[in-house]
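Right, I'll just put the structure down here and ask away after.
In this view, the complex is presented without one of its protein chains, the others remaining in place.
Order of writing sets the labels: A and B. Residues in every chain begin at 1.
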Amino acid sequence: MKTGVMGNTDRTNMRFVDEFRDPEVITKTAEEIRRLAEPSRHYRIMEVCGGHTHAIYRFGLKDILPSNVELIHGPGCPVCVLPMGRIDDGLALAQQPDVIFAAFGDMMRVPGTQGSPLEHKARGMDVRIVYSPSDALKLAKANPDKHVMFFAIGFETTAPSSALTLIRAKAEGIRNFSLFCNHVTIIPAIRAILDSPDMRLDAFVGPGHVSTVIGCRPYEWVAKDEGKPIVVSGFEPLDILQAIVMLLRQVKAGEAKVENQYKRVVPWEGNRAALRAMAEVFQLRPYFEWRGLGFISQSALRIGDGYAEWDSERRFSVPGVRVTDPKAAQCGEVLKGVLKPAQCKLFGGECTPEHPVGALMVSSEGSCAAYYNYEHRKAMAASLAWPA
Amino acid sequence: MCLAIPGKIVELLPGTPHLATVEVAGVRRKVDLGLLQDDLPASGDWVLIHVGFAMSKISEQDALDQMNTLRILGEDEQAMQEVRGYGLENLDGKQPS
Partner (left out) sequence: MAGLKNDAAAASAPAKVRFRDPQIEMAHGAGGIASRRLVEGLFAPLLFGSSHGPLGDSAALQIAGTRLAITTDCFVVKPLNFPGGSIGELAINGTVNDLAVSGARPESIVATFVLEAGLPTPVLEAEVRAMAEAARRAGVTVAGGDTKVVEHGQADRMYITTTGVGSFLPAVNVNPRSLRPGDKVLLSGPIGDHGITILLARGELDLEADLRSDTRSVFPLVEAIAREAGPGIRWMRDPTRGGVATSLNELARDCGLSIHLNEDAIPVRDSVRGACELLGLDPLHIANEGQFLAVVAPECAEMALNALCQTDGGGEAVMVGEVHEQPAGSVLITTEYGGSRIIDMLVGDPLPRIC
């Protein structure tokens, strides 16, 4: 059995991953960034997607960027932006007898007003972690006397898989299965950022995996109308660093266009089959509440009439109670990049990953959780003149 | 929404036209190819996997191109610095006498 090491690219065996973690090339690319960044300028680049936030911290990329290139974390964390009321709704549906609550691991510790799914499991609810919506469908097939309710979350990366799963459920006539749909769309989130009056951003790192579905065209208005460069990026260190190189080159040249850094995987026109599946199953909700950002129109999906039977909200009655966050939680401002996590009054005190008060602490890719887990003690030590 | 991993198709499953066994560093899982139905991958192809579904085929050529681009980053600049370091007044190859 082959053994590699956690970081070293020469000795491990993950193709299309390890090449993009090559330490020599990473160092070289960081040098290029230092070369491109004019010392008199301060660059504010937002990475939209929570997966990029996680990657930036996991690979320690901030350590190798020059101090005048600042990465601001955007709102692309589908768990973080889910209002607590929706979690309560999903759990309320699962309280009914013979219902199995199935969800991704990401959801399991997210608190509702009466506790998280895992806490409900401790009190006797049948809660299962699944890796795929198709596994939730398999659960339904294996438990014909129960109803499996799949709590669906995610942006356009994940929505097509939910759609295809419902298409399969309908085709196979599996009736003891429904989806509680909380899929949201990325473009309205980017618009909300740009519409915010406090926003001062130079450029965007675009979400790589969402773009495998929607392609690169949907971002054209960011460049044309808002004048901001946007580069669709992959998630390995070299992907993110190369995207930053491409953005700095645009800024230097006074340009603003959409570019695709993640060519090996992202087609410019997107994935037609995925978009077809989504169109068949889903419709846009007129509006949806985003935790920290308020109500945004046409920003979320619901299940269309053709699949009403597989829509948890129509199979069961949903309480639909709105739960507002405590006023002291400054999630909205951190989400928009106006405040840094450590600047929120609750950060690290009342609000920690273990007992999260607001949205951005509940998921490990939320800006506050990522900063707390990977960074803030480094920052505190640095302020104590920690020797390099 | 973003955790997706490259995997290699090792077996297309007979009888279920949309399922394949995909391998990631020795770990195998059945993956649904339904989102790639317009251009189905074959055994041996690499695909990007997210929540048990293949999202996209991975282009080896694009991956190679990317690494080549990155490897020569700054090389033009390095070459220029070397040339300047020789103290050449012009760049047409003529040595100062």
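The criterion applied here is as follows: a contact is a pair of C-beta atoms (placed from the backbone, for glycine too) under 8 Å apart; a residue touches a chain by one contact, two chains touch by 3 or more.
What you see is a predicted model, and the numbers here were worked out from it, not measured in a lab.
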| item | value |
| --- | --- |
| Hidden-chain contact residue, picked from the options A:Val79, A:Ile100 or A:Val281 | A:Val79 |
| Contact partner of the left-out chain, one of A:Val130, A:Leu166 or A:Ala274 | A:Val130 |
| Among A:Glu32, A:Asp89, A:Asp106 or A:Asp311, the residue in touch with the chain that has been omitted | A:Asp106 |
| Residues belonging to subunit A that touch the chain removed from view | 1-8, 12-14, 17, 23-24, 26-27, 30, 50-51, 54, 57-64, 77-79, 104-106, 108-109, 118-119, 121-122, 128-132, 135, 154, 158, 237, 353-354, 363-365, 373-378, 380-381, 384, 386-387 |
| Interface with the unshown chain - residue positions in subunit B | 1-3, 5, 24-30, 49-52 |
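We take it that only the chains that are shown with their structure count from here on.
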| item | value |
| --- | --- |
| Centroid spacing, where centroids are CA-atom means, of subunit A and subunit B in whole angstrom | 23 |
| Subunit B-touching residues of subunit A, taken from the complex the two chains share | 1-2, 12-17, 19-20, 22, 25, 28-29, 31-32, 35, 49-52, 54, 76, 78, 104, 131-135, 154-158, 160-161, 164, 167-168, 207-210, 212-213, 235, 238, 242, 245, 263-267, 271-274, 277, 365 |
| Residues of subunit B that touch subunit A when the two form their complex | 1-6, 8, 24-26, 32, 34-38, 46, 48, 50-53, 55-56, 58-60, 62-63, 65-67, 69-71, 73-74, 77 |
